[in-house]
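Apart from one protein chain that is not included, each protein chain of the complex appears where it belongs.
Here the chain labels run A, B and C in written order, and each chain numbers its own residues starting at 1.
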Amino acid sequence: MIAIIAGTNRPDAVSLQIAQLYHQLLAERGATSQILDLNQLPPDFAFSALYANAGKNPEVNKLNQLMTEAEKYVFVIPEYNGSFPGVLKTFIDGLPYPNPMRQKVAALVGLGSGVQGGVLALSHFNDILSYLNVETLALRVKLANINKNLADGQIHNHLYNELLNTQADRLVAYAPALVQV
Amino acid sequence: MIAIIAGTNRPDAVSLQIAQLYHQLLAERGATSQILDLNQLPPDFAFSALYANAGKNPEVNKLNQLMTEAEKYVFVIPEYNGSFPGVLKTFIDGLPYPNPMRQKVAALVGLGSGVQGGVLALSHFNDILSYLNVETLALRVKLANINKNLADGQIHNHLYNELLNTQADRLVAYAPALVQV
Amino acid sequence: MIAIIAGTNRPDAVSLQIAQLYHQLLAERGATSQILDLNQLPPDFAFSALYANAGKNPEVNKLNQLMTEAEKYVFVIPEYNGSFPGVLKTFIDGLPYPNPMRQKVAALVGLGSGVQGGVLALSHFNDILSYLNVETLALRVKLANINKNLADGQIHNHLYNELLNTQADRLVAYAPALVQV
Partner (left out) sequence: MIAIIAGTNRPDAVSLQIAQLYHQLLAERGATSQILDLNQLPPDFAFSALYANAGKNPEVNKLNQLMTEAEKYVFVIPEYNGSFPGVLKTFIDGLPYPNPMRQKVAALVGLGSGVQGGVLALSHFNDILSYLNVETLALRVKLANINKNLADGQIHNHLYNELLNTQADRLVAYAPALVQV
């Protein structure tokens, strides 16, 4: 199972639409995936599920369970203030130890309303995944001017669709067992 | 007034001790400062003070007010998973628009229990401040092996104390009005 | 004197045109500047002016002398392979020790033929300047699609001109003596 993390708690987020689109791309390749919408986190999770409270929040435990069961990950990351959303990092900070993503593989999709498509957000997040020993696909997909390029839940930009398809192909083809040393 | 942000919501955080120590460094230089402890945030702030709820949480408004009144900033940033804590970024994501730190100046202090002292955390955070048009002092102080180097609220490491003092000198001497173009 | 470094050795580089344009922006503000074109480096400088040969290449010594005399810096940085040009970094690696830019101030201008305008290049380069204790203006100007936006040595993009002017204002206004602690 591939976990697709919609990386913000903003209601009606564009990231969720991209997550749903990615879910479809994976389905077309015969891969099962499940969307984790960070908007579904319990509102107080930064306090009720971290540090001394780690493991004590049943709703967060359910999400962490999905993160543990998943074999691969897609992170859909909107650009907030030149980086990833704080809520996404807090979710990562609250994952159980040892980190359930360790030595698995992740694909990164950035998006933004501006011209960058989250390029710094993805660079920062790749550093975090490297720290956690999560293999990250080289191809970071950056969706800029997202409001112009997304309509009716579909990307209307040939290059972006090509990149998303290539990334999905690579993620599905990736054989994590071979790097599980 | 200089705002010193203790960048985590972890109870009894080392970051808070460093913030208190920095408060003293500034007092010795005749500079008034105030500590903002992110552990004092309302537990649900990531939901109750962002997006449609921006400005609606009185407790967060008080902190944002301090961020607005401050003329300079010190960010004390513990390394969490190879970057800054998600809670710190969420706090930044919830600041009012336009950002109250714009064209002011910030000093960065990183800390960690390992050998890095938050070097990547500070690099990432500098990118965010640059995005927000906040001048950041070149000297990023990185306190590694913090558990070994901190006791009784004091740093017991000559180099680290020297760096903190130099940074505090520069922060106090910095004349933001001159760059307010 | 402000040194403007055209950050590549590519002949007829667009970076040199941007450097000339910046020279004019500074002149309009009454500030003297001098362009250092890295295409003028002796071809073997990476070997004849580094390590045991540091200080032995008279042509490089002349450039280093300008770097020493300068009080402020503008780095014009084209994006090469997702970062700054290797030649620019080699020039930095060959500067005398202690680094002549120490505790002075720099402004960063990135440019690229693609949509990013060197955003990662500037992030990486800011890390280097921080390491060298060079204050870097928060405003990193990123000139994307440069081939479309530059003609006859002028930028034809309102936002870009505004950003360049704001940055030049701040660089000229910056009072380094105040942070020379």
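Here is the rule we go by: a contact is a pair of C-beta atoms (placed from the backbone, for glycine too) under 8 Å apart; a residue touches a chain by one contact, two chains touch by 3 or more.
A quick note: this is a predicted structure, and the numbers were derived from the prediction, not measured.
Chemist: Of the residues C:Q20, C:Q34, C:S48 or C:S113, I need the one that contacts the missing chain.
Modeler: C:S48
Chemist: Pick out the residues on chain C that sit against the missing chain.
Modeler: Counting only chain C, the missing chain is touched by 9-11, 43-48, 50-52, 80-93, 120, 124, 127-128, 130-132.
Chemist: Touching residues of chain A against the unshown chain: what are they?
Modeler: 103, 123, 126-127, 129-130, 132-140, 166, 169-170, 173-175, 178-179, 181
Chemist: Footprint of the hidden chain on chain B, which residues?
Modeler: 115-117, 119-120, 123, 144
Simple rule for what comes next: only the chains that are shown with their structure count from here on.
Chemist: Just say which it is for the chain contacts: an open line, a closed ring, a star, complete, or other.
Modeler: Chain contacts: complete, every pair touches.
Chemist: So the centre of each chain is just the mean of its C-alpha atoms; given that, what is the distance between chain B and chain C in Å?
Modeler: Distance between chain centres, rounded to whole Å: 29 Å.
Chemist: Please tell me the distance, in whole Å, between the geometric centres of chain A and chain C computed from their C-alpha atoms.
Modeler: Once rounded, the distance between the two centres reads 36 Å.
Chemist: Mind pulling the residue numbers of chain C that touch at least two other chains?
Modeler: 123 - these are the residues of chain C that touch more than one other chain.
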